[in-house]
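I have placed the structure first, in the form of structure tokens, so that the comments after it can refer back to it.
Of the protein chains in this complex, one is absent; all others appear in place.
Going by the order they are written in, the chains are A and B; count residues from 1 in each one.
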Amino acid sequence: MSKVQVETRINGEGVEFLCEPQQTLLEVLRETLSRTGTKEGCATGDCGACSVLLDGRLVCSCLVLGVEAEGKEVTTIEGIAGNDGLHPIQQKFLERAALQCGICTPGLIVATKALLDKHKNPDEETIRYWLAGNLCRCTGYDKIIRAVQDAAEELAYEA
Amino acid sequence: MGAFAYVAPTTVAEALGVLEEHASQGKRAQILAGGTDLLVQLQSVDRTPRTIVDIKKLEEANRVEVGADETFVGAAVASAVLNENEELKQRFPGLIEAADLIGSTQIQGRATIAGNLCNASPAGDTIPALIAIGAVCVIASESGNRELAVEDFVTGVGTNALQDGEFLVGLKIPNPPARTADAYLRFIPRTEMDIAVAGAGVALTLDDAGTCTAARVSIGAVAPTALLVTAAADALVGTSVDDDALAAAAAACSAAASPITDKRGTVEYRRKVVGVLCKRAAAIARDRAQA
Partner (left out) sequence: MAEAVDYKVVGTRPIRPDGVDKVTGRAQYGADLNLPNMLYGKVLRSPHAHAKIKSVDVSKALAMDGVYAAVSGADFPTAAHGDIGGEGGGDVADVAKNVMARDKVLYHGHAVAAVAATSQSIADAALAAIDVEYDVLTPVLDVDEAMADDAPLLDENCFTANLPEKPDKPSNIAAVMQLARGNVEEGFEAADVIVEGDYNIPMAHQGYIEPHACTATINEAGQATVWCCTQGHFEFRSMTAKLLGMEIADLKFIASEIGGGFGGKTVVYLEPLAVLLSKQSGRPVKMMMTREDVFRATGPTSGTHCKVKVGAKKDGTLTAATAWLAYEAGAFAGAPMGPGAMCVFAPYELENFHIEAFDVLVNKPKVAAYRAPGAPQAAHAIEVALDDLARQLDMDPIDLRLKNAVSEGTQASYGPKFPRIGFKECLEAAKAHPNYTKPLPEGAGRGVAAGFWFNVGMQSSAEVHINENGSVIVVEGNPDIGGSRASMCIMAAETLGVEYDSVRALVGDTESTGFSNVTGGSRTTFATGMAVIEACEDIIAQCKARAAATWGVDEDQVEWEDGQAVPAPGVNADVKPLSLADIAASAHKTGGPLLGRASLNAQGAGASFAVNICDLQVDAETGKVDVLGFTAVQDAGRAIHPDYVEGQMQGGASQGLGWALNEEYIFDKNGVMENAGFLDYRIPVASDLPMIDCEIVEVPNPSHPYGVRGVGETPIVAPLAAAANAVRDATGVRVNDLPLSPPRLLDAIDSAE
């Protein structure tokens, strides 16, 4: 099986890799590049655990081919915290106990980042619909929604 | 067994060349737009090798133009991009609603209307919406572009009218007359993330007195392909789209439906609910046209 060489940027870093044409970006991130913060829950685009930003747009990395990352900028959960510490979204998830098992958390944080990049002050309904593609089986979403609301407030305050 | 390959042509001619070459050699090539159906199929349904032809680098497939006479939506434009286009949303709120219903925010970031159409699922949400507004497929082939009405494009469950060597490059929609509006509604058991159990798209035009002068009604997920239901449209035309007319249109949709019972719904359920959706969508379109 001949592999394709791909040049991309992941969390600001230039990265080259080889992948099979049919391999997903998720598989490449996890198995080839050992960026295992991005999780697999279904591999069919139904759970959002593999959420990443592709040129700033929220996507499921299980529904993107590795080869499609060529020339793109990929942001994963590993790229959300800055050098000066946790992103406010991450901090609010901790403070609000918005995770139990934590497997959906990377995807939810990436999705929330995309939401708050776009909507500064989303209401509860907007948050719930934006995050409808991020399944969480532990929390019933209550504390997640509250964490997102808190993060929105904090980011608006910072801005 | 062949091998997987990936190509991302930068011109329509190059893309057609790849398709033609594969067709002539009996090799499989498949278009990749958003990939939200294709990648799922690759992972579980059909893993046989093929050449994946990514059309996202084609300028024409990325074009969105809300023009004076018609609107063009390229085949590679993601739903989220359409949803951010206020002009388009204003002109075809029903189509954008339908596109917006497909999957999650994540899916929206990739999925395309053209892909939804080519995938030809009976439950594809944009298909009834496109039929309602009279959209036309722009099909690229070596002999030049050809055009085909959306209602004639889908030929069966998972099949479409594309010939070997052709691909859908975009969709053309004629500008609606004044006081025309569309709406699309579907039914799913949850609030998000499901496949339509039934869907209905309605576009209608009102005169100054509020009388419906033209209408198109299309229903989805209740037959092997989305249906254009002229009887439902006839029930609306000439009326003020009042409750009686809505009930008649609903009954026409229920009568036109030939659904199946499956994991998502029963024959009886789909038949009834598609009428309810038609009724509600027509009322929304009416209110929009009046506004």
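Note that a residue touches a chain if its C-beta (ideal position, glycine included) is under 8 Å from a C-beta of that chain, and two chains touch if they have at least 3 such contacts.
All of these numbers come straight from a predicted model, not from anything done at the bench.
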*Any idea which of A:Ile10, A:Leu25 or A:Cys47 touches the chain not displayed?*
A:Cys47
*asked:* One chain is left out of this view; which of B:Arg63, B:Lys89, B:Arg179 or B:Lys272 touches it in the full complex?
replied: B:Lys272
*Just the residue numbers, please: which parts of chain A touch the chain that's not shown?*
1, 20, 22-23, 27, 30-31, 34-44, 46-47, 49, 76-78, 80-81, 86, 90, 93-97, 99-106, 109, 125, 127-129, 131-145
_Residue numbers in chain B that touch the chain omitted from display_ = 44, 47, 187, 189-195, 197, 262-266, 268-269, 272-273, 276
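Following the convention adopted for this analysis, only the chains that are shown with their structure count from here on.
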*Which residues of chain B touch chain A in the complex?*
3-6, 8, 32, 34-36, 39-40, 42-44, 47, 49, 52, 54, 56, 78, 80, 103-107, 109-110, 191-193
*Could you pull out which chain A residues touch chain B in their complex?*
1-2, 4, 20-22, 24, 43-46, 48, 51, 54, 57-60, 62-65, 67-68, 70, 111, 114-115, 129-134
